[in-house]
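There's a structure below that I have some questions on.
Here the complex is missing one protein chain, while the rest keep their positions.
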Amino acid sequence: MTSTYVATLELAAGAVLLSAVMTLWRRSVSSIVAMLRLQGVALCAVAVDLALHENDRALLVTGALVLVVKGVVVPTVLRRVAKWDPRSRESRPLVNVPASLVFAAGLIVLSYVVGTRITSLSPDDATRLAPLGLATVLVGYFMLVTRRRAVSKIVGLIVVDNGIALVTFLLTSGVPLIVELGSSLDVMLVVVVLQFLMASVRHHSRIDALTELRELRD
Amino acid sequence: MTLLLVALGVGALAALAGAALARRWRVAVASTLGALGCVLAVFAAVTTLRGGATTTFHSAQVLPLSGVSLTLDPLAAWFILVSSIVGAAACVYNVGYAHGALASRPAQSTFMLFTFSLIAVPSASNITTFMFGWELMALSSLLLILTEHARHVEARSAALWYGVMTQLGAASILLGLLLVSSHGSAQSFAAISAHAAGLSPATRSLAFLLVLGGFASKAGAVPLHVWLPKAHPAAPSSVSALMSSAMVAMGVYGIIRVGQGLLHGGTVWWWFAVTLLGVVSAMYGALHATTSNDLKRLLAYSTIDIIGLVLTGVGAAGALKDSGQPMVAHLALGAALLLVLAHAAFKGALFLAAGAIDRSAGTRDLDLLGGLIHVMPVTATVIVFGAGAIMAVPTLSGFSSEWLLLQSFLHGFTALSTPVVIVMLLGTVALALTGGLTAVAFVKVIGIGFLGRARSEGAANAHEASRSMLVAMGALTIPSVFLGVAPGLVGAWWERAVSLALGRSSDPYTPSTGVVLARLGGAIAPAAVLVALIGVMSLVWLLSQNRTARHARRVDAWGCGRDGQTSRMQYTATSFAEPLQRVFADVLRPQSDVEVTHVVESRYYEQSLSYESRIVDVFEARGYRPIIGWVLRAGGAARRLQNGSLDRYLAFGFGALIAILVVG
Partner (left out) sequence: MTGWVYAGSATLIQVVTVGLGGPLLVGLMAKVKARAEGRVGAPVVQPLRDLRKLATKERLHARHASPVLALAPVVIVASTTVAVAISPLVSTRPLLGSSADILAVVYLLLTGSAAAALGGLDVGTAFGGMGASRAMTIGALAEPALLVAVIALSLPSHSSNLPRIMASTLAHPDWVLGPSRLLALAALVIVVIAETGRIPVDNPSTHLELTMVHEAMTLEYAGSELALVTWGESMRVGLLFSLVANLFVPWGISTHATVLSVVVAVASLAAKTMLVALGVALIEVRSAKLRLFRLPELLAGGFVLSVLAVVTGLVTR
């Protein structure tokens, strides 16, 4: 039983990080959103696995919430945003794709260095996976910084949020339900605002690379 | 020890012969004496490595202050072996190679001094002797770079860069050594080593950092490497071979001797820094090697690459020793030492071959060579073996040493401390990233330089090098192959050298041709693989020959239906490396200009088109040039103090006197 628990946990946490890296790797928005969906499901799997192992009912509810918000609602909304745009590719990121992948590899190593220092305080099956969550946060942040398009930036933000959620799940075996509820709703709000924003910006100017927005001030 | 002293004596005689004899006899006699001295040094080193006792020699008469003090222990012997093998080959090569300026009295005697200073440096065992040998090595090589300054204008700027960097490095080393010695008020290495444990950690770390700066610059570690790709190609090839294989090894020797021998290992952060230097150098060197077109510059960058790998091994050994894994630490340092020796053999051979090409084709620009295998078959074979070794083709020497290095990283992952694991991870990544790039660089050397068709008059009219040059190159190929096929036979040798540096014995090497790590697990048997390879090759050859006519029919090459292809239609070295140059454009920052001249009548037709592309060293352009700019500006400002008026100079002197009196 324990070994299934550990194996599932490792696999799910690995999948969260993998999907974060994949969002850097893929260019088409639809596959980036698909990766985000995978990440939501994997995160839910982490929560449910922990919940079953520790008989924590609240965590089970959190897991369900994660699945609904991050696995279903957010990706669906993003997909709809992406559909408006016929050229739905991240064509010219500030840092090109191979370089950002190599940089991501460096970030992963860095989070291993930093993370093991934290997790060595109380090593158990869940906490020693925390570096994976930390790496997810860093990769998401990197995406937030280097990608030009609004959708990609939002995806980066959500990846950061998912990474934070993963770290908290692993370190504290779940945050209080209310906190997770709050943060999930926050993210959802951001996505919905983006949807409206994009709709109106598109209506006015047909521009959606945020770096080009500087010109709108004038 | 007597043998080593005799060797050094013969070396001094060779230098004298170079300085005194008439032109007719000079080169032959000096080279013979030099080669004899090097062979004697090889014997001295081998005697010690085979288990002979550590011997010392001290004479208070020769040098002032502290006297000359030499010690022949296994670690020193290993590096003496490195320099004397290459030295012997370079001396033989010298017979056929020395012409013009290089055959002059000063050049010949400096060449001999340089060769034997490389043997003296590892055997020195007090600060004065060490620094004397070190400066002799630096100054003699500096002079040798300048021998061909009439033919190669770039030699002057290369010598300037080299002179400044090497003197700064020597000053840094001297400061570091004085820092550890002044506390114990003794300057023999044994005394420093005994006192070092009592020093404060801060003093030891500062001393190590100072010494590391000097030695790493000599070893060509990035970012202290900028002089190397200028100086190594500018020197005559016999000197380049010595510089690129033996002199860089002295940097590695210094790091091991001071870090492990005198300061007893220190903390894990020292070795983390060494590994980091190594990783950056390995990747940067490999990348520039693939995109360089000047054959000797390419080889120089590949030296930076290999020495980088050596430094990761040295760093890993230090980190592992510190984290309590002596057995794996021994493995890592052993791998580094083996790689130094293997590199000396194959890089020496490659540089000597490059010299032969330069001499015979009149250029070493790969874009102007081609088809040399038809006119220089022996040189081509030497290059193929050298390139194979550096590409780590199994059963050649690069492979066995890189395998050992990877084994140590793999077993080092069991360490519990995170910095050590990171050191292992970095080393592995460096090994992985450089392997493929090195292959591209050396496939380019063989494929563009030796295969295909000649791209210039010089390459078409080239001829095979003289016999002594061929003998020298061939002789260096032998140890390179031997270390690959039977690395296990010298296992006990490097084990003694490593034990001297790290203390304690380790996984015993079973005497066989292959390497068997009995306690750690892991083995290779290159001799058996070689037999299998040769067996299969001859089988395939025989089977494929029987079926058809003995000689293949000669036809035109496929040109999409176009007849008469010219040699200008071939891929060049530039175009060969272009995809990689484009992939790594962020690191290399290539600059290219395209200039199109249109026909006067219409701008839709082009009259001529010129394309120029060059790659500048990023560290030089971004790091060193600004500093040089500041120094020049400061110098310009200082010049205002000096207006030639005697009164003012006297006033300066007076002011200084007053200031000293007031402060004192």
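Think of it as A and B in the order they're written, each chain with its own count starting at 1.
Here is the rule we use: contacts are C-beta pairs under 8 Å (C-beta built on N, C-alpha and C of every residue); 3 or more make two chains touch, one makes a residue touch a chain.
Being a predicted model, the structure only gives us computed values, none of them experimental.
Judged over the whole assembly, touch between the missing chain and the shown ones holds for A, B.
Within the whole complex, the absent chain has one touching residue among B:V440, B:L470 or B:V498, and that is B:V440.
The missing chain, though absent from the display, is touched by one residue of B:S84, B:S109 or B:T428; that residue is B:T428. Across the interface with the omitted chain, subunit B contributes residues 290, 370-371, 373-374, 388, 391-394, 399, 402-403, 406-407, 409-411, 413-414, 421, 425, 428-429, 431-433, 435-437, 439-440, 442-443, 446-448, 451-453, 514, 516, 521-526, 528-529, 532-533, 536-537, 540-541, 544, 547-549, 552-560, 565, 567, 569-571, 575-580, 582-583.
In the full complex, subunit A contacts the hidden chain through residues 3, 7, 10-11, 13-15, 17-18, 21, 25, 97-98, 101-102, 104-105, 108-109, 112, 115-116, 128-129, 131-132, 135.
Throughout what follows, only the chains that are shown with their structure count from here on.
If you average the CA atoms of subunit A and of subunit B, the two centres end up 47 Å from each other. Subunit B meets subunit A in the complex at residues 418-419, 422, 425, 583, 586. Of all residues in subunit A, those touching subunit B in their complex are 96, 98-99, 109, 112-113, 116-117.
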